[in-house]
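Of the protein chains in this complex, one is absent; all others appear in place.
Now for chain A:
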Amino acid sequence: MQDVGFGYHGGAELLSNVTLSLQPGMFHFLTGPSGSGKTTLLRLLYADLLPSSGRIQAFGHDLADMGRDDIATLRRRVGVVHQDTQFLDHLPVAENVALPLNIAGQHVDMDALRDLLGWVQLSQQARALPPELSGGERQRAALARAVILSPDLILADEPTGNLDWDMSMRLMQLLIELNKSGKAVMVATHDLNLIRATKAQVAARVLRIAGKSLQSAGADL
């Protein structure tokens, strides 16, 4: 991301001159007050939005030069978890989690799927429909769906927003495990306690959006 600026509907810029590089194995926190542009920055990273100015390169390709199909392919290398992650409510959890494999035309290995659901502690809920899940279960199902294609980058937008502390830490533990396996992880959150607790376990860089630009949060956390 090089000198990126963005304003909704061509209006005033929400982000300005943002430069950021996400490398494999890095863990980033993105923080800042509500409305500062954390979600916008993540959406720019997975090409849900295009920058008003500057350039974004992903896996060696400039997003501005990518067609719709190329962007779809790019998203298979980026796992996204939202605070209010949506599912196909008429399909069981297991099918929702396996959906990226179906979309990518890959074989669904049922054993691997069971292992994945076990990893996020949703084995018992495999046949449940998403509306039957609790907030924490939904977030873990979203994480399982986000990582099933073994993406290179995981973006999580306030993934613990609806969760209690224990469940939040459980989710962060999963993200830390993924990071340790070489995935780049970026978590947008305004929960400083969560950042501090995670930093105790993993070398995480904390970025803050302030005044439309991205700054390093430094050691004050």
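Here are a few things to note about the model shown:
To be clear about the criterion, contacts are C-beta pairs under 8 Å (C-beta built on N, C-alpha and C of every residue); 3 or more make two chains touch, one makes a residue touch a chain; residues count from 1.
By definition in this document, contacts and distances are computed from a predicted model.
Look at the chain that isn't drawn here: its UniProt entry, checked against "Hydantoinase", "Asp-tRNA(Asn)/Glu-tRNA(Gln) amidotransferase GatCAB subunit A", "CU044_5270 family protein" or "Cell division protein FtsX", names it "Cell division protein FtsX".
The chain that is not drawn here is touched, among residues A:T19, A:Q57, A:N102 or A:Q173, by A:N102. Contact with the undisplayed chain is limited, among A:D62, A:D89 or A:D115, to A:D89.
Screening A:R76, A:R170, A:H190 or A:R205 against the full complex identifies A:R76 as the residue touching the chain left out.
Residues of chain A in contact with the chain left out of this view: 48-50, 68-69, 72-76, 80, 86-91, 95, 99-100, 102-104, 145, 149.
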